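Removed: one protein chain of the complex. Kept in place: all other protein chains.
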Amino acid sequence: MTYQTIEVERRDGVLILRQNRPDKLNCRNSQMYVEIMAALDLASHDDNVAVVVLTGTGKFFCAGMDFANDPEVAYTAQAWDDETTVRIKQALPKRQSDDVTTWLPVKFIETFIEFDKPLIGAVNGPAIGEGFSSLLHCDVIYCTEATYFWAPFARAGVAPEFCSTLLLEARLGKSLAAATLYLARRINAQEAQNVGFVVDILPSSEDFLTRVVALIQDGLALSGPPELRASTLTRFKQLVYPRQTKAALLAQCHAEFELIRDRAISGETNTVQSYYQSELPS
Amino acid sequence: MTYQTIEVERRDGVLILRQNRPDKLNCRNSQMYVEIMAALDLASHDDNVAVVVLTGTGKFFCAGMDFANDPEVAYTAQAWDDETTVRIKQALPKRQSDDVTTWLPVKFIETFIEFDKPLIGAVNGPAIGEGFSSLLHCDVIYCTEATYFWAPFARAGVAPEFCSTLLLEARLGKSLAAATLYLARRINAQEAQNVGFVVDILPSSEDFLTRVVALIQDGLALSGPPELRASTLTRFKQLVYPRQTKAALLAQCHAEFELIRDRAISGETNTVQSYYQSELPS
Partner (left out) sequence: MTYQTIEVERRDGVLILRQNRPDKLNCRNSQMYVEIMAALDLASHDDNVAVVVLTGTGKFFCAGMDFANDPEVAYTAQAWDDETTVRIKQALPKRQSDDVTTWLPVKFIETFIEFDKPLIGAVNGPAIGEGFSSLLHCDVIYCTEATYFWAPFARAGVAPEFCSTLLLEARLGKSLAAATLYLARRINAQEAQNVGFVVDILPSSEDFLTRVVALIQDGLALSGPPELRASTLTRFKQLVYPRQTKAALLAQCHAEFELIRDRAISGETNTVQSYYQSELPS
């Protein structure tokens, strides 16, 4: 498969999925959504893939969603009627079910929630907005010294998304989660490791990804013969992550997007965005 | 409203609620209970208040409950028959429903559980007993270097209260929570930050509160135009903190107070208090 917004590479049992719009700080447009979902779907069915690593090209991991001036959005809104999409549209409140800026992100994060192999974040630099919140669905997270995590949802006039109202507290503890949600606090790499969000901090250098992959391969070497690794780790993850947990996450994700839509429809989102003339800092 | 045991001050969207009995280490008597509840109720309905900060005057944050020689207790026991109080009395076991040392603390902590805006602890010094356990209901917690957290429930002949049998583990991790509950372990500021209980440690100086408020105001500046901040953060907190979570907390709080009453009625509390002739260290 040919991708335009991501690069996909396999090193033995490790599939690397690299967000690749460095001039846009790897912000995700609708095409990147579609391509990441397609790559995860292929990885899920590939017996040679034991784990998937999500990373980014350049200095940023991902600085959020970027649906502005995105010609794909209109296309996408029309074109999708596969079984999963139809189900998601039916599950959403009426007014959201036709809105691609709602059902496409819901479908995107559902892909993360349902992904059945270990998903590893190799955070090469700042993770902002949904770049941060999507990491909440990664199992293991590594980052560089230069990484920070920042989710100023209120500043963007939206609401916490991707289950962050549930998972930030689970992964950061209540104090840091609340400071993120209510006070837009930035979290640096050391703070993230102190609370267990990040398992290891590596230097911010060109070989960051190579070093992360080496750590992962050292781990996989202890997972039995290569042909058994994918099925073994999938079965371990099934025990960790039962169906009812996934259902609760999806329901929370829907509730969050309902608030996002409420704010958009009521005009609050526009009011907030007008209030801030400046851009997000880089 | 005029308060005698607390001081209330608003700085832009931040309401500061300062426990103000420094000669009693800010121990809470029944009047302080009533005044904190009243101030939180007003804050909840004031659109100009985005967040509330709980702090203390002097060297201590709060050293626990102080109902001894408290003339207000008898008064309070008679006077309250508002709807919430009647409901709480009905929910409690029969023998507790007329006891102001039970239903008043239950009502007090219910006010924390139900409070719908971000509640921030600015812990200016040691937090002991319920001074510690009430912080479990704060969203974000800051403290000074000199702060320690200590809850020697067994030493007082009572039992863990204010949902501490549920929330200590959620906020400190199981090891430190169990050491607190079973071994009366003190937790210093650094340890509290390591496990994510405290988000930032600031120097123990006169301007501690000013610095905390500045951090909060920096955060609020990213929450949209001032007139939208209170409603935005309230809606975020609703997502984090759904009704069923609040109900579970209340039920745990009732169970804890039932054990406290059991110990009082059986004479254990007196036995323990006689065993310790010495006072709590200051």
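Letters A and B mark the chains in the order given here, with residues in each chain numbered from 1 onward.
Everything that follows uses one rule, which is that a contact is a pair of C-beta atoms (placed from the backbone, for glycine too) under 8 Å apart; a residue touches a chain by one contact, two chains touch by 3 or more.
Predicted, not measured: the structure shown is a model, and the values here were computed from it.
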| item | value |
| --- | --- |
| Option from B:A38, B:I113 or B:A184 whose C-beta touches the chain left out | B:A184 |
| From A:K89, A:R155, A:R171 or A:R185, residue that would touch the chain that is not displayed | A:R171 |
| Touching the absent chain when the full complex is considered, from A:V8, A:I216, A:C253 or A:V272 | A:I216 |
| Per the touch definition above, residue among A:A159, A:L233 or A:V272 touching the missing chain | A:L233 |
| Residue numbers in subunit B that touch the chain omitted from display | 152-155, 157, 159-160, 165-166, 169, 172-179, 181-185, 194-196, 252, 255-256, 259, 268, 271-272, 275 |
| Touch list for subunit A against the chain that is not drawn | 51, 118, 139-141, 170-171, 193-199, 215-216, 218-220, 222-225, 228-229, 232-233, 235-237, 239-240 |
